[in-house]
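The complex appears here without one of its protein chains, the remainder shown in place.
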């Protein structure tokens, strides 16, 4: 049961048109660049995409959008992507906006065998429309469902043969919960390290959640807003 | 807003009879020994205790039990405590058995603002009695409620002035979720380290969940079952 | 004189107490960090997974892996911590954040807030704003009192899709500091040199004026 493969292309056989795909990252931070590029180079289409954001016009998941590979999107914020906003206003793509915390929790719940849970987030807004409500201790909550994906694409800093992952700084974000929620989880990392070189106390994602892993190449790690101390 | 105090006694003013108290640890591993001893030295009574286990006869939470300080217990396993089993069979203490995973999740949910969630655990057993059920995708689940505590007592390996905590090995267990679920969380640690000496990537419990912290003394760290390789 | 954005931030900074964990939204709220007194120690939370957010980095310290919720490059303080999104919103939803400051398009006299969508025109998404307003006991909205056309943004009823219902309890605008109760907007402080009459004219929702309304001290 070798988890390590050479590159993104070695895993493309796992993805099929029509699948539900989770893609980690917050904005462009911590996104699985290699797998995103491999998908945008493929003929895959009709994808349902679960991701906090949807990239920018010519980078990240924006590439799938430009190539019309996406049927439906679940995300909390898409403001960085002008082309997407245009498509959305014109009804060219199906979209479910999910509050960021609800999205993170729905993904974790999907991975943790919890089919549904209650939150106050969105009560009294259009997010609550069509959802069951329930009152606990005098306060109204809405029921939200767990989310799973056929494939979860995630990105970590370092990983080992067993699929254990560690992240750096805020590049963790949605990657941990998505690793849990993928029926098949593919992790790309900046560096594959020898077995035993990660401290068992510092593992962010235990290998049980990771079915395939590879060392990504040519990370661009684009920054959306470089803001410097001398600019303030 | 100084979080660091000298010892357990400095925080005893926060605890009152009749309170609901969470106590971290699994078996005797990772239990808040100093706070447990301080409570057993006090006149506190009628406590509702949430803990995975209830110590052994003369150590850990077993001390509260012997001293009749406990009104009600929520736990998943109490098999190490003979005195408790006797009291329970004789109806001398109120007990709610909660499956271990459901207990961990109820505690995390309480800390995460989730009043209730659904699990398959316990369906068709006495655990399900009196609980709402719901069917998702053809499978039956029961609704479980989030748990909060007036005070959460937890134990970590190292902590800093800001209340950031790190654990060692399996001593983490219930301590993390309980830190989240305490209206007031008290952390005792083996060593208080200078601010900045913990790597922000390796924090198990961010300080936001910890209101008070102190360096515990004289940890006994008793082992329930010393099992050695040459004994097998 | 109406307050500048910096002055709105400055006034809100006075509401901050020592030891607070604070989430500051994009725009005016971000400026607040500049006005927190040195003897008030606070910890800044960024919902993408960061506690102990520090200042923007110098050129050589820019790190693509270290950003805030506004996607800006930031730094982390020595006692900071990183964590995943589900943990980050456990902090928010669980009520562990002491103060949330965010912007708004509109607020209603019932405490409703609209801040994320202008149908047909702008659909960016709510990000973490719905989670924040639903969870926080202590929320301050930082906003302009009127739009560019001079129309009130403090309304009887919001016209835009809501971010949260019945959740806003305090607002600082360029004209005033207001608190909300069951009656509507209660005027608490005027911007220096701004008359109660001007605030009344700029407020569509029910404005409660009780006694003498003091000028803000900045």
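Points worth noting:
Note that the chains are named A, B and C in the order they appear, and that numbering of residues resets to 1 at the start of each chain.
Everything that follows uses one rule, which is that a contact is a pair of C-beta atoms (placed from the backbone, for glycine too) under 8 Å apart; a residue touches a chain by one contact, two chains touch by 3 or more.
Note that the structure is predicted; figures quoted are calculated from it, not measured.
Looking at the complete complex, one finds that the omitted chain is in touch with A, B.
The chain not shown here is touched by just one of A:54, A:88, A:112 or A:213, and that residue is A:112. Screening B:22, B:127, B:152 or B:213 against the full complex identifies B:127 as the residue touching the chain left out. If you put the missing chain back, the residues of chain B touching it would be 26-30, 52, 75-80, 85, 88-89, 97, 99-105, 107-108, 119-127, 157, 167-177, 204, 221-232.
The omitted chain makes contact with chain A at the following residues, 1, 108, 110-114, 160-162, 164, 180, 195-196, 198, 200-201, 203, 206-209.
Note that in this section only the chains that are shown with their structure count from here on.
Distance from the centre of chain A peaks at B, each centre being the average of the chain's Cα atoms. Averaging Cα coordinates per chain places chain A and chain C 28 Å apart.
Centre to centre, using the average C-alpha position, chain B and chain C are separated by 36 Å. Residue positions of chain C touching 2 or more other chains, listed in rising order: 76, 82-83, 86, 89, 92-93, 135. Taken residue by residue, chain A touches two or more other chains at 105, 119-120, 167-169, whereas all remaining positions touch fewer.
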